[in-house]
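A protein chain is absent from this complex, but the other protein chains hold their places.
Every chain is named by a letter (A, B and C) in the order it is written, and numbering of its residues begins at 1.
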Amino acid sequence: MCRWMAWFGQPLLIEELLFKTQHGIVDQSLHSRLGAEPTNGDGFGLGWYGSGDGPAIYRSVAPAWADANLRELAAHVESPLFIAHVRAAIGSPVQQSNCHPFRRGRWLFVHNGYLGGLHAIRRELMLAIDPERFPDVEGSTDTEIVFHLALTFGLEDGPIEALERTVGLIESVAGAHGIPDPVQATFGVSDGATLWAVRYATKGPARSLFASADVDTLRRLHPDNERVQRLTDEDRVIVSEPFSDLPGVWQEIPEATAVTVSHGGVLEERPFRPQAVAEADLAGAHNG
Amino acid sequence: MCRWMAWFGQPLLIEELLFKTQHGIVDQSLHSRLGAEPTNGDGFGLGWYGSGDGPAIYRSVAPAWADANLRELAAHVESPLFIAHVRAAIGSPVQQSNCHPFRRGRWLFVHNGYLGGLHAIRRELMLAIDPERFPDVEGSTDTEIVFHLALTFGLEDGPIEALERTVGLIESVAGAHGIPDPVQATFGVSDGATLWAVRYATKGPARSLFASADVDTLRRLHPDNERVQRLTDEDRVIVSEPFSDLPGVWQEIPEATAVTVSHGGVLEERPFRPQAVAEADLAGAHNG
Amino acid sequence: MCRWMAWFGQPLLIEELLFKTQHGIVDQSLHSRLGAEPTNGDGFGLGWYGSGDGPAIYRSVAPAWADANLRELAAHVESPLFIAHVRAAIGSPVQQSNCHPFRRGRWLFVHNGYLGGLHAIRRELMLAIDPERFPDVEGSTDTEIVFHLALTFGLEDGPIEALERTVGLIESVAGAHGIPDPVQATFGVSDGATLWAVRYATKGPARSLFASADVDTLRRLHPDNERVQRLTDEDRVIVSEPFSDLPGVWQEIPEATAVTVSHGGVLEERPFRPQAVAEADLAGAHNG
Partner (left out) sequence: MCRWMAWFGQPLLIEELLFKTQHGIVDQSLHSRLGAEPTNGDGFGLGWYGSGDGPAIYRSVAPAWADANLRELAAHVESPLFIAHVRAAIGSPVQQSNCHPFRRGRWLFVHNGYLGGLHAIRRELMLAIDPERFPDVEGSTDTEIVFHLALTFGLEDGPIEALERTVGLIESVAGAHGIPDPVQATFGVSDGATLWAVRYATKGPARSLFASADVDTLRRLHPDNERVQRLTDEDRVIVSEPFSDLPGVWQEIPEATAVTVSHGGVLEERPFRPQAVAEADLAGAHNG
């Protein structure tokens, strides 16, 4: 049920992490080890910051392992911050508008996990989206609803807080419908200047999520790995599932935790605590 | 902006009307003459009744003229009732879930035209859909909303009346938003036993729509056309745009008119008059 | 590296074997157990005999598990003889013209396996194809070359003999290039009236291949299985990999063996022995 990765650091040819790393995200599309399913072949997406206004997204319904264009792009586009996602659809159609990352303005959003009992609560959740944004929902995934709820709750001002309110709302609506386990998620968010990631499940264990260790540690662990030796202190990777050629490099992000990766590779952790959203707040959000 | 055709009569290899007729629907995908645009290359769909439960649908994002599978199906599937649609997207993504026909149970639905000012009224219209059906909306077209509204208003009991209420609701909601010209449409509907078609625009002229003449007339007009001579009294075709090899055969369906084609080729016309839907009725529909 | 299945017997809704059987071919596209790879997600194809002239083929580059149209077709097309194939590409592009089955006139052809060292011998093999047929090669798979060689060597008059000559030629050309292990294959062939299957590898073990047992045996083994009880003496299935809900039902086809399934479910086995093709014969074939 999906895998994702994000790079933030020195500008890099995207293929370095998508194709040239052992057990990178494209290999995980065919042979995931830690996911709920080994195959993530129901489309994929790549979002990157670079030339032009805001982030670019390339999304395709083909499996990532078989998409010739993805190899081309990855081999010819350099970026200091990019997010890739491979999808295992659970119910919703395999179509570009259901592929991650989702985007609004400078913001990108990816998700691994699901909303439990979505069929019963989809309408109520969509009604909580800012009416102005409602017509922007193009696909039929749970993730796109989460993204538009988070935008409604202020993602652009504070993504972690907005996601805490979003998850709080979902858990509250789901609770009213007797759904016991509504949120299973890792989220990745960026505005091109900062990268945020969240690991959370209403009822654990949450989907796996890892951050790369400090570069000093990496260099000491892999003195003969040329790619590692080229890394600088500014480089950081967040992944659903570790690349296999770099043992010892990965620190698991704890459950119910949000991390913020700032320019310069600085990584900060904080607890992720869903916030109840009062009806009044909801109305307020719509007027905000 | 889209073309469609429907056949109801003796079982026919679908290719007879899709590929072997001059200026048939597939040719119209490339060279429409009466449409708002000559090209209808943003996907297509084919729905047919035959073996198995309910109608089958084949939908693709490829242009109809270039889809090898469509040629295969058309050459190897026989059906007494089928509907084909070629799409010119206006704004919404080219994806299978946006291709017509839409289906529920035994029902198929196609549309040529648009809802004016949809962005402003999409949310309000979707809220009027029966909450039970709300999560079934998979794509992002205006047509799918119309279909689910009509289902909400009783399409399965009386499709013309349900569409009159649907159009009434849309015009009412649009009016409240100051949208002057909200509905431009021909609709095609079937349950496998009857075929209905509607031609209507809030502000005309409506998109073109034609029915084939009585078979006696056809035979007299085209005594040397082998295909026409094989037709029986039971055969009837409804088209957005006439096939060009059968001049004199087509009767234009008047504006604001609904036609019903019953088994045996019987065609009945009646006026199509949008019905106002009171808020109370709307609530009632949701409990119906 | 690919899985295939063929049905020959009473007319059946195709979904019975594609989707309703446990561990059917579509499930094998995602979770193959006996294949060289678990995933066969690089497109698929379905060929069937029924209405219209000759067999129909539906081929798609989407993974079989995710293709909505395949579910539609399977649920609405009945056929007494059909062949389905799921592909794991090894080198050649994922495109419809590389999906099996391949077709000429009434003939369908599928293959599981590969030609070793193809790059070195492709040109020489293609030169051995009847020059008249040469321009009909549309894709870039080894299988399409095998098919056109077999057509050149008389597939339409005797498919097993033609394949024996084809394999003989390939082994001879490969031998001259020092390729030790050129042919790894199971083949499926039909003209709509008979079904042939071959299991052979220059150097074993060959890819797996199974035939369903006599229906009497099946009925006795599965007295409570409604689907099995509906089978008649005329029904026979050939599969790369057994469906899992019918233990005891499958007889492995031995290595280097060809089977012929005739109308009425009669299955005959014979050895498959590659035949050397002399240069003179090759020239003769081109004039044949």
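To be clear about the criterion, a contact is a pair of C-beta atoms (placed from the backbone, for glycine too) under 8 Å apart; a residue touches a chain by one contact, two chains touch by 3 or more.
Note that this is a predicted model, so its numbers are computed, not measured.
Counted over the whole complex, the shown chains touched by the missing one are A, B, C.
Check A:5, A:56, A:125 or A:198 against the missing chain and you find that the one touching it is A:56.
Checked against the full complex, the candidates B:18, B:61, B:169 or B:206 give a single residue touching the omitted chain, namely B:61. Looking at B:2, B:18, B:89 or B:258, the residue that reaches the missing chain in the full complex is B:89. For the chain left out of this panel, the touching residue among C:96, C:172, C:194 or C:262 is C:96. Although one chain is not displayed, its contacts with subunit C can still be listed: residues 92-93, 95-97, 118-119, 122-123, 126-127, 131, 134-135, 137-140. The set of subunit B residues touching the chain not shown comprises 30, 38-39, 41-42, 61-63, 66, 68, 89, 93-94. Against the chain not shown here, subunit A presents residues 13, 15, 48, 50-53, 55-60, 68-69, 72-73, 75-78, 96.
Heads up, the rule we're going with is that only the chains that are shown with their structure count from here on.
Contacts with subunit B and subunit C are shared by A. Of all residue numbers seen at the subunit A-subunit C contact, over half occur in both copies; the interface is built from largely matching residues. Chain pair with the highest count of contacting C-beta pairs: B-C.
Averaged C-alpha coordinates put the centre of subunit A at 42 Å from the centre of subunit C. Within subunit C, contacts with two or more other chains are made by residues 68.
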